[in-house]
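To start, I am sharing the structure in question, which I have written as structure tokens.
Missing here is one protein chain; the remaining ones are kept as they sit in the complex.
So, subunit A:
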Amino acid sequence: MSAPGPDTDVRSDIPPVLVENVSVRFGAIKALSEVSFTVEPGTIHAIIGPNGAGKSTMFNVLSGVYRAAEGQVRFGEHRLDQMRPYKIAGVGVARAFQNIALSAGQTVAENLMLGRHHLTRAGFIAAGLRLPRATKEGKLHGARVAEIAEFLELGDKLHTPVGVLSYGDQKRVEVARALCTEPRLLLLDEPVAGMNAEETHRMAEAILEIRAGLGISVVLVEHDMGMVMSLADRVTVLDFGRRIADGTPAEVQRDPEVIRAYLGSGDEIDPSEAAEAAAAGASSSETPGMPS
């Protein structure tokens, strides 16, 4: 098992994520079959694979949107595969969506405040009557939201409606909103899809800083192989709903199964060249933003 980076201070309250033999079926189609892997506390764990490999399905299982037909997902004492999505958020699992799922009409601050939902209590009566505790709660959490926005370079856009922001900014609001839930496990679904090189670089640095500053686990679905290989402590490779490899970035890059999945067939190709070709091919040929 790979250890987190040397400068990382893993929080003691972060359990590993144990994915055990998870299968998901849509009718006759098996989107995932008996996938297992472990996300060690405080690591950046990437899930990669060609289009249709089941990466997003895996994310939907982790966040409770899809039910696993078989197998289980453990997060400490919690069985994520048996919990409703909003309860999963309550135990510290946050997700940033690939296709941006923000409220376009609301401001950045309001979108981020939604991340504080499970940390705050104000109901209809307290909010409608502006009871002091509701107002105080809003102020307190507003300060933390502003801080997280500042961290993701959104500080000057807090009061701009999300709908008028650039694509890159909206992607960062997605990540910021997930961070606002104060997660113990952060699920990032293609955080740099469609971003340019500069934005990608900054996002990669932000992810490293999130891990270093908060000591939380990060699970990453990403097509940008360069980013995956430089960021991830561990990589799980899916193809046609099956796990075909699991290991450190260097290990999976050499894995003949992985090479075959990305290049079709690797019979006469030198493995190291093929791995490079696979990395290059995967990062350039995938259409950003396409559902996988």
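Convention: contacts are C-beta pairs under 8 Å (C-beta built on N, C-alpha and C of every residue); 3 or more make two chains touch, one makes a residue touch a chain; residues count from 1.
In this text, contacts and distances are computed from a predicted model.
A.B. asks: When you check the chain that is not on display against UniProt, which of "Thiazole synthase", "Dihydroxyacetone kinase subunit DhaL", "Branched-chain amino acid transport system permease protein" or "Quinol:cytochrome c oxidoreductase membrane protein" does it turn out to be?
C.D. replies: The record for the missing subunit names the protein "Branched-chain amino acid transport system permease protein".
A.B. asks: In the full complex, which of A:S33, A:T57 or A:T181 touches the chain missing from this view?
C.D. replies: Once the missing chain is taken into account, the touching residue is A:T181.
A.B. asks: From the list A:G90, A:G194, A:G226 or A:G247, pick the residue that touches the absent chain.
C.D. replies: Once the missing chain is taken into account, the touching residue is A:G90.
A.B. asks: Which candidate, A:S63, A:S217, A:T236 or A:Q253, sits in contact with the chain we can't see?
C.D. replies: If we include the chain that is not displayed, A:S63 is the one touching it.
A.B. asks: Where does subunit A touch the missing chain, residue by residue?
C.D. replies: 11, 63-65, 84-86, 88-90, 94-95, 97, 101-107, 110-111, 113-118, 120-124, 127-130, 134, 137-140, 142-144, 146-153, 155-156, 158-161, 163-164, 177, 179, 181-182, 202-203, 205-206, 209-210, 213-215
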